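Supplied in structure tokens, the structure appears directly below.
One protein chain is absent from this view; the other protein chains keep their places.
Labels for the chains are A and B, by order of writing; each one numbers its residues from 1.
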Amino acid sequence: MSSESPGFFRQLPSALPGLVLIVITMMIIRIWIEPWMAHTKIFGMSKPLTDAFHLNYILLGIMSGMLYRNIIFGGKIPDMLVDGFRLSRLMIKTGIILLGSLYTFSAIIKLGFMAIALISAFVVLTVIMVLWLGKTFGLDRSMTAVLANALSICGVSAAVATSPAVEAKASHVAYAIATILGFGVLTMFISPTIGHELGLTNMQYGAWIGTGILNTGQVLAAALAFDPQVGPGTALAVAEVWNVMRVIAIPFAVFAVTLWYWAGKDAVDSMGNRQSLGSLLVEKFPVFVIGFMAMVFLTSMGTFGDVGVESGHSPSATIMSLRVTMQWIFGFGLVGLGGFIDIDELRQAGGAPFRLGLVVGATKYVAALLVVLLLKQYFV
Amino acid sequence: MSFGSIVVAVDGAMASQDALDHAVYLARLGPVYLAGIFVVDAKWADFIGNDWQSAKGARQGFLDYIRKEQEEQAELARLQFSLATQGMDRVVFSVHAGDPAEVLVAQSGSTDVLIASRRVFQVSGRPSLKSLASMLAKKASCPLMLFP
Partner (left out) sequence: MANEEKFGGEETGDAGMGNKASLFKDDRAEDIGAIIITLIIVVAIVLLKK
């Protein structure tokens, strides 16, 4: 089907109206609303919006995207604007690749090992919990498999990657996705406040949400919402390493869960439907991660000048410009992402996948926080 | 009450059987055109739009997979409709694509009666299709018959 679509460049003009709306929204937020929030007084409290609710351009961007879809446009993004909103993923992927300029190889290896350790431990615990609860709640094998990957690796991305391989029914997956998205939206908004109230450092907060929030997109948003700065050692820089590790894990997780699923079915039945790990890797490996690694490489080689971590010097002008660009790109991308949060879909979620998703999601979210608090000295 | 045409939403599952049976009953009473329609839900791309870190074959592969399931469901609906309308002329079955609620609302503009089950299209649909009936009740521009 994909071959039937006209090329990207021919569709680009149709994306302009939506893109213009996104850009104008983010400019209004950053140029007028943010400075206003930083000085305003409401009910005698000074700056309550930033101090008590920790609102910043990231959360406001997502909220305005949600506002457009759910209230202003009555439940859908109009056809005229939808192509522009669909470009939001391209922007976020571009932002992620640029994020590679925050790390040197030594930094990413150190963070990467911590991420792998924490993620692996939680993947194992989550999968065991899902398998057990799946039986308790009477879910079928395909639904259990989808939920196992969605709740342990990275939410909707893992759910959609797994579903075809385990023959999940569309309506079942829909409810799983709605649950995961709903939980993700909730945690995206409450995590920054919890993080600030507990006085977490960027490192602790990044490790917590990188492990505890289900969707990678929402991890990114929650990290920026906690600390809107883009730089080495920020919540974003920490959480994104967790994100990248999780995305790389998708093909492996799909493979593992497919094995489990088909092991319980007739051998004859499984012929031709099972994919090898090699073909899954070729098919499902996220290529933008290669771009991200290339950026890390270029940064480590000093291509963009001083990163401003180890040397104690201030970062080079090129690095500073890259960071400002990233802030804007993420801002635009997250307005678009907010436009894909449909409250009606989330409100209608229910049934056994919902109960299981909520129990496991909440357990993982709280457990990740406890682990980070217990191992405080390692996350500084 | 007399009318010239009836549109009934058919999804190939038990959910739409009562609505279909009643539509056939009414159509047999007089010279009435009966149209059965199935809507391939085109809103899935939007529904999973919040997911952005997919690799090749993940998101689009999923959409193609869902599409295949819906096409199979459309075939079941076609079968269900032709079984129920055996021996009748003035009947037509069509498959549309779009938001099921919007397609049915649009259909209500060109027919005299719209008949649907409250649970129609939920068999392979998104959660918000649960509110399809209330959307129809609000926006349909012709008399509407809703079945449980």
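Going forward, a residue touches a chain if its C-beta (ideal position, glycine included) is under 8 Å from a C-beta of that chain, and two chains touch if they have at least 3 such contacts.
Given the structure is predicted, the values throughout are model-derived calculations rather than measurements.
> Using the touch definition from the top, which of B:16, B:80, B:107 or B:124 touches the missing chain?
Only one listed residue reaches the unshown chain, and that is B:107.
> Among A:111, A:295, A:341 or A:368, single out the residue that touches the unshown chain.
Spelled out, the listed residue whose C-beta touches the missing chain is A:295.
> For chain A, which residues lie in contact with the unshown chain of the complex?
Spelled out for chain A, the touching residues are 1-5, 7-8, 11-12, 15, 83, 86-87, 89-90, 93-94, 96-98, 286-288, 290-291, 294-295, 304, 316-318, 321-322, 325.
> Name, in rising order, the residues on chain B that touch the hidden chain in the full complex.
Considering the whole complex, chain B reaches the absent chain at 5, 7, 33, 35, 37, 40, 42-45, 48-49, 54-60, 63, 66-67, 70, 82, 85-98, 103, 107, 110-111.
Keep this in mind: only the chains that are shown with their structure count from here on.
> Which bits of chain A are touching chain B when the two form their complex?
For this pair, the touching residues of chain A are 1-2, 76-77, 82, 85-86, 88-89, 92-93, 96, 154-157, 160-161, 163-164, 169-171, 173-175, 177-178, 181, 184, 215-217, 243, 247, 250-251, 283-288, 333, 337, 339-342, 344-350.
> Residue numbers of chain B touching chain A in their complex, please.
44, 46-67, 69-70, 99, 122-128, 130-131
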